[in-house]
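The complex appears here minus one protein chain, its other protein chains still in place.
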Amino acid sequence: MAVDIFASIIKAMELIISGDPELYGIVYRTLLFSGTAILLATLWGTPIALAISLKEFRGKNTIKAFFNSLIGIPTVVLGLLLFLAFSNGGPLGFLGLLYTGGGIIIGEAILVAPIIISIATTAIEAVDPDIMNLAKTLGASESQAVVAVLKEAVNGVLLSNLAAFNRAMAELGVALLVGGNIAGVGMRTDVLTTAISRYTQQGAFDLAIANGIILMLIVIAINMAVIVARKAKMLLVEVKPWVERIKR
Amino acid sequence: MNIWQKLIIVAALATIIVVAGTIVYFNYVAKRRLIISTTSSLYDTKLLDALETDYEATHSVDIQIISAGTGIAIQHAENGDADLILVHAPAQEKTFLEEGWGENRKIIAYNFFTIVGPEADPAGIEGKTASDALKAIAAYGENLADQSGVTKIWASRGDNSGTHSKEQSLWKAAGYNYTEVSAEPWYGDVGQVMGATLTYADQKNAYTLSDIGTFLAYSKEGTISSVALLTEEKSLLNVYSVMAVKQTVAANQSYHEQINYADAMDFIKYLVSTETQQFITDYKKAEYGQSLFIGAVQPLKDDAPQPVVQWIKDFAFFNGSECPPQYRNGYPELYT
Partner (left out) sequence: MTVVAELKNVTKTYGDNTVLDDVTLQVQEGEILALLGPNGSGKTTILKILAFIESPTSGEVKFLGEVVNFKKVEQARLRSTLVFQKTVLFGASVYNNIAYGLKVRKTPKNVIDAEVKNALRLVRLEGFEKRPARKLSGGEQQRVAIARALVLKTDLLLLDEPTANLDPKNAGILEEVIAEVNRKMKTTIVIATHNMFQAKALPQRIALMNEGKITEVGTSAEVFGKLSKNLARFAAVANTFVGTATATSEGTTMVDIGNGVKVEVTAQTQGEASIFVNPQDIILSKCAIESSARNVFTGRVTEITDLGSLVKLKVDVGKPFTVQITKRSFSEMGLNLNAEVCIAFKASSVQVF
């Protein structure tokens, strides 16, 4: 097979530097869909995680195990289920979500919600159980006390977002089946993973690899940025008081 | 209101906003959509992209092309998820019309399949007819030293596509029972689109049936090293047609309001226009030294060149017409 990895890397650089509109459009959509999906999943998942960790009820462990097991659902399976649901012949066809970015967003949100729920639940459970009573005795209402607990768990929740982001960026099944990988002129639903799939189908292997490289670069860059930001924040908290002292 | 109620409300609102936003955007803000479900060979050669760009330059419609294969295209139409289908499997198209899913069929282009294979041509099929070629390949496969299934001499789409339908009919015409022959150890069922199947055949040094367009695209890039070994003949004819999806579904008389029938018909008229037909025939002709697709409208009108036109009529007409009158709906100018 005449595929030159090196040539593909060069191609990737070319595309990025030249501001290739096709590429940038695909990247924009990828980030838009995955980003919104994470936001949605966090809005769904955080209340569920709070409910699971803060309330006592029978079958708690079963529910936790249930969400844990959904983390690894094959994306193509979910994509197929959603396709059947959103199809005009299916029960949710009236929403008109098939072949739209909105459909991808909701599909990916469903995909990553279990990740957020699982990790956030662990993070919230790790918070000192007395925090809730502490907040209350300092005058907090039930709502405010829950917020206080959430604040203590915020690092874990952010981590869950990062994990969700990685999964959403890398998935193919949902975006492909629900979005339809529509390219060309006008409204498009192709993202990095589905574009790679198309280039591969069309035999444009160098483009496929180039896009693959770009996808990896984005994921790595964002992950590193988060790590650096946390380290910086920690350092800042440590260093600040000493800086103040030295000043005085 | 306690915090749980607040959180549920926020989550529900967010979902509603996303869903509603999408619905509003697509129904009121974005341009009208024309959803075309097509066979992969038309799409992967980028012909449809070119047609889309050309059409959208002069029409205020957003064409959305879903490329997945003939079988799925038909499925989409049945679910009401596509307004128009572009396929190349006359038998399936006939059923499609008879079951009342579509109407206003037009044959828009044709080309030929070919059997491609390793340059060395171990089964010696070059220049043979399709039937003889398949027999030679089967014989070669049966005589292979390795019968474990690791060595493959034939790669099949295996995906219910137009190409796959053609393959099945060729085996049948050569006197083989398809179920049996596809179970042979030397028969490779790839289950993917043409490009992937070609790649597989190239890797395995096997033969495969391919439309000329995809094959040329791949071999020109140097992606594969297989060569075309057969010449054009009737049994290798490949005919592409377009059908509009009906708004009223016969089976249950349900009305698919969302089917964009008007734009679908406009696009069909566009496809059969003289300029577009010429465009299709000229598409990448310079690059490859031959046409990938040949416009079929004028040849059918002129009844030339022969014997190709007769082959088309034999292969892709139903009851002597490309679209029997009971499957037409308005637009008489299409069928003069």
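The chains carry the letters A and B, assigned in the order they are written, with residues numbered from 1 in each.
By definition in this document, a contact is a pair of C-beta atoms (placed from the backbone, for glycine too) under 8 Å apart; a residue touches a chain by one contact, two chains touch by 3 or more.
Quick caveat, the model's predicted, so the values are computed rather than measured.
Visitor: Give me the visible chains that the unshown chain touches, in label order.
Guide: Contacts of the unshown chain, counting the full complex: A.
Visitor: For the chain that's not shown, point to the residue among A:A148, A:L162, A:M187 or A:I218 touching it.
Guide: The missing chain is touched by A:A148.
Visitor: Going by the contact rule already stated, which one of A:L84, A:L134, A:V185 or A:V219 would touch the omitted chain in the full complex?
Guide: A:L134
Visitor: Which chain A residues would touch the chain omitted from the figure, given the whole complex?
Guide: 128, 130-131, 133-142, 144, 148, 151-152, 237-238, 240-241, 244
As a convention for this text, only the chains that are shown with their structure count from here on.
Visitor: With centres defined as the mean C-alpha position, give me the chain A-chain B separation in Å.
Guide: The computed centroid separation for chain A versus chain B comes out at 35 Å.
Visitor: If you look only at chain B, which of its residues touch chain A in the complex?
Guide: 2-4, 6-8, 10-11, 14-15, 18-19, 21-23, 25-27, 30-31, 33, 35, 40, 44, 46, 48-49, 52-53, 56, 62-67, 78-81, 193, 195-196, 198-199, 202-203, 217-218, 221-224, 256, 258
Visitor: Quick check on the complex: what are the chain A residues that touch chain B?
Guide: Against chain B, chain A makes touches at 1-3, 36, 39-40, 43-44, 46-47, 50-51, 87-90, 93, 95-103, 105-106, 142-143, 146-147, 180-187, 189, 200-205.
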